[in-house]
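Every protein chain except one is present and positioned as in the full complex.
And now, chain A:
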Amino acid sequence: MARKAGLFDLRLVIAVLFAIYGVVLLVVGLGFTDEADLTKADGLNINLWSGIGMIALSAVFAAWATLRPVIVPEGGEGTGTA
């Protein structure tokens, strides 16, 4: 009987990490960016844009992991054959 490897799918780990990073940067970019920060990055609100990019990356991995879950075959090939 096959089961889903829901607890430890690397794609979900990536999705969660970049969701955290993305939201933090988005909030910093929207609410806590002063003139000095903008001047440093040549007028770009780089925190805001990077945050949006990371949230998008997170969404892609979450969608991939949801649409194509890992199926672990019971006693599958290659495990414990040492």
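Simple rule for what comes next: contacts are C-beta pairs under 8 Å (C-beta built on N, C-alpha and C of every residue); 3 or more make two chains touch, one makes a residue touch a chain; residues count from 1.
FYI, contacts and distances are computed from a predicted model.
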| item | value |
| --- | --- |
| Options "Aldehyde dehydrogenase family protein", "Catechol 2,3-dioxygenase", "ABC transporter ATP-binding protein" or "SSS family solute:Na+ symporter": UniProt name of the undisplayed chain | "SSS family solute:Na+ symporter" |
| Residues of chain A in contact with the chain not shown | 7-8, 10, 13-14, 17-18, 20-21, 24-25, 28-29, 33, 36-38, 40-44, 46-47, 49-50, 53-54, 57, 76-82 |
